[in-house]
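The complex appears here minus one protein chain, its other protein chains still in place.
Here the chain labels run A, B and C in written order, and each chain numbers its own residues starting at 1.
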Amino acid sequence: MGKETMNVELAVVGGGPAGLAVAAKAASYGVQVTVFDENERPGGQLFKQIHKFFGSKEHQAGIRGHDIGYSLLSQCEEFGVKTMLNTVVWGIEKNMLGIQNNGRTYTIKTKKTIIATGASENPLCFPGWTLSGVMGAGAAQTMMNVHRVQPGQKALMVGSGNVGLIVSYQLLLAGIKVAAIVEALPKIGGYMVHAAKIRRTGVPILTSATICEARGENEVEEAVIASIDEKGNVMEGTQRVLPVDLICIAVGLRPLAELCWMAGCKFMFLPVLGDHVPIHDENMRSTVKDIYVAGDVAGIEEASTAMEEGRLAGIAVAEELGYLGSEEADEKKNLARKRLESLRLGPFGDTRAEAKRKLTESEVNR
Amino acid sequence: MKDRLKSTPGAWVISREILEASPGYPSKEELKRKPVIVIECPEEIPCDPCETICPRGAIVVGEPITNLPRIDQDKCNACGLCIPICPGLAIFLVDNTYSEKEATVSFPYEYYPLPKEGDEVNAVNREGEIACKAKVLKVRDPKSHDHTSVITIVIPKEYSNQVRGIELQQKVDKNE
Amino acid sequence: MKVFDATDVVVIGGGAVGCSIAYHLAKEGIDVILFERGNLASGASGRCGGMVVQLYGRELNIDKTRKRLNLTQLNTHRLLELQDKIGDFEYKQIGSFDIAVSEEEWNSLKKLVEIQHKLGDNEIELLDEKQTREIMPIFGDRTVFGSRYRPSDGNLNPFKLTYLLARAAKKHGAVICTNNKIEEIIEDNGKVIGVRSCIGKTKAKWVVNATNAWASQLTKEVEIIPVREIAMITEALPELRSCPFEARFEGEFAYGTTQTKDGNLLIGGPGLPTGEPGNYNYYDEFIRLSETKRCAEYLCGFFPSLRHVNVIRSWAGTMAFTPDGVPFIGPIPNKEGLLVVAGFADGMADAAAVGELITEYITQVKFISIPMEIFDPGRPCPKIEWPHPYVHETLHEFLAKKYNNLELANKRINQI
Partner (left out) sequence: MRIFYHPILGKLEEKRKITLEVDGKKIAAYEGEPIAAALLAAGIRVLRMSPKREEPRGVFCAIGRCTDCVMIVDGQPNVRTCVTPARDGMKIQTQKGLGKWAKKL
């Protein structure tokens, strides 16, 4: 327990897409920003997104996630954003952060804090789920796309949301065979185009199907899958044994909002956005003074929205700190909000847009 | 080959009718008449790089961004710039005028290793089933494609409406 | 909803104490419904350290202390029996310390133990520094003058205790209804006739308010002082030969540690003052950075080797005190059918016995012989004068006084 104290104008907790976007934006107006991240390198989960992003030109559509990551990093560098890596933020209180770096504890005094801690994957329990070789789809993605290591040779994907579909595709890119994708619902959860490109390789997508069991001595050696009826019960006689050594679980994400809870933010339960989500206003400000949220911690969406939310928060903070006039800030914020809106259109975006509206229009904000 | 797992029918497949009814899909006449861009994008997702990249303004998404891309076949000269930019890998180029009996299909491909020009490969349909033999005509992988190669294969004309790719060139364990 | 229409006894509060009451009543064939506003053990039971310390604090009011001890000693026996009956809740009698960290404290502790021995509490031991360190080798160099040690104290898993009690209660026919807040205890002419919750009214002959720190919100007649406590838990460690212990910190209420069966070390102590004065803000269950830091720093002084151990979680909870420090257990005067069970600083040290005591009262069948009078919620409760009852700083001062009051101590000693 050290007694060292540092002063930071804007502290950004989490150096993923949202955090870096906030940092770059706020710093571009002159705010002194420090980003804290637990990992050896910044970028969060952005560097494992090696696919081209959807969206429009302003959202950097058609550009691969990791390239967006590099450009964000260089922007941060250009504007003099400081980063503290291998640093855990373990506590928060008003305008104070508790951090741990290299076994030492420090206190950080901040004027504004952005919590952009992202999300974690939901687990799924079935017999054998603790075996080595059963892992989150994002974990497999990290291993192959960031660390360049194959997490297995032959995989079963559980879940057909965009994460399940994209990671299945990336497994194929990394030279890993995909035995099947199983989805408990009668319809796939992700985009049709993602499913289509996987289907072109012959990987079967089995809907109304589930994993029953993972088997193996120490590691996964085979998976048992089966069809399920409308009530979710396994239909006898439909069980199949697949020889796989990797089972990826892609059954959704939930916000990593511990720091928001600790800070005393008010929450709203919104299953569409992953779970309990910190209530925030249309400037991404939480219900606690001087604390902002951005990205998946403020509701599970995807990296493009995370970055747009980050930019919005960055502008709002720069305004609050007096680096931007209110007129100019309003204009910029409106543009950012427009870009966000356009990412929340269509049958996939509507429910999220509605949930986000509930958050920003919550009475607690007033 | 043991009995392979069959994908659940209807679970993901976009029926030919839906595809053909979508505004990015060319008409039968156009398909016959000239090389055409085929956009297989029947879901309203917020995405428009195909519109942005088209130098002739032939692809229009417009506002809102979730509109399905529509293509003006008269403006389109089938340059194929939209194929590698599509994040969904959903744009193809079909040329039924290649020769009397043969057509070409160009499609995006990101797997390793790439086939070589002149290779004999298996062409696959949207379900990954082998449809016919094909010959690789062109493999284009310039830097601007950002690792999405565009491969053109020559196939018998009657398959030009179903072939949308080739079998992966990875060594596949035939026992499974 | 028929099942909730009427019953013999309604128990409010699903902590260890409430579940124990439901279990003991159901076992005697009495119809009982337990209502809990959150989940079982979501209040103080699930946030405590699970320490079963039979005599916390250094209260020198010997009469009260002795009577309290009767109850907690009985509880210790009953916990052992319960563990055979309802399942393993990891209760282990591993002893507990009360440590003196100053010369002054050491002297008062010596006197206290002497008196306790005179009163027949032969179990309590006075250990000098060397003996203390022998039993608990992980103490660092911080001055430890000596300790008061009770070998039969111990710890348990409060979640398991609560849930096992609830399960056993259900087995005997009790109904457990969680996530249902009781809005009101309904009275008619000085007689309690039931409760009202969001699912409707439930008629009952008896209502037991076992909400501890929240008791005065439903029963205005009792005054409960809620005290915010914080806790932290470390990663699982090998057996530290670490007894539960308490030690005062700069005149404040005690900090303590205890190791769970899985090896995690639970550490806890008083939280910092929060909220605006008069705002009833004691029920503040947010944890703050500064208080976790303070607590960790203090305990690292005792156990320097724990400096490189990771804390994996921290939280805050609410303890409850009565103005005179003795729990309220029993009927509320002029409110026929209403019983209050509240004001335990450590419910684990009372849960099993209190269940029996209440059952005994309701069934009028005596099978234990602990006089309930001293716990009478209607007793004249000597109130300490505070500027405002819910100002945190004052409470800390109050508690410090309560534990340190040498003048009162000397007076009492002279009386013996």
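Convention: a contact is a pair of C-beta atoms (placed from the backbone, for glycine too) under 8 Å apart; a residue touches a chain by one contact, two chains touch by 3 or more.
Computed from a prediction, not measured in an experiment: that's the story for all the values here.
J.: In the complete complex, the chain left out here touches which of the visible ones?
T.: Counted over the whole complex, the chain not pictured touches A, B, C.
J.: With the full complex in mind, choose from C:40, C:101 or C:306 the residue touching the hidden chain.
T.: The one listed residue touching the chain not shown is C:306.
J.: Out of A:91, A:138 or A:204, which touches the unshown chain?
T.: Considering all chains, including the one not shown, the answer is A:138.
J.: What chain A residues would touch the chain not displayed?
T.: Touching the chain left out of view, chain A contributes residues 38-40, 45, 50, 64, 66, 86, 120-121, 123, 130-136, 138-140, 142-145, 147-151, 153, 173-175, 218-219, 256.
J.: Name, in rising order, the residues on chain B that touch the hidden chain in the full complex.
T.: Within chain B, the residues touching the omitted chain are 110-112, 114, 147.
J.: In the full complex, which bits of chain C touch the chain not displayed? Write them out.
T.: 138, 235-238, 240, 262-263, 305-306, 308-310
Definition applied: only the chains that are shown with their structure count from here on.
J.: Make each chain a node and each touching pair an edge, then name the shape: line, ring, star, complete, other.
T.: Contact pattern: an open line, chains touching in sequence.
J.: Report the chain ID whose CA centroid sits closest to the centroid of the full protein CA set.
T.: Central by C-alpha mean position: chain A.
J.: Indicate the whole-number Å distance between the mean C-alpha point of chain A and the mean C-alpha point of chain C.
T.: It comes to 42 Å between the two C-alpha centres.
J.: Could you put a whole-Å number on the gap between the CA centroids of chain B and chain C?
T.: Chain B and chain C have C-alpha centres separated by 70 Å.
J.: Centroid of chain A to centroid of chain B, CA atoms only: how many Å?
T.: 31
J.: Okay, in this complex, where on chain A does chain B touch?
T.: So the residues of chain A in touch with chain B come to 51-57, 61-64, 67, 154, 160, 172-173, 175, 177, 179-180, 183, 186-188, 191-197, 199-209, 240, 242-243, 342-349.
J.: Can you tell me which positions in chain B touch chain A when the two form their complex?
T.: 4-8, 11-14, 40-49, 52-53, 64-66, 85-90, 110-112, 124-129, 146-148, 164-165, 167-168, 170, 172-173, 176
J.: Under the stated contact criterion, what part of chain A meets chain C in this complex?
T.: Interface residues on the chain A side: 1, 90-93, 96-98, 103, 105, 107, 261-262, 264.
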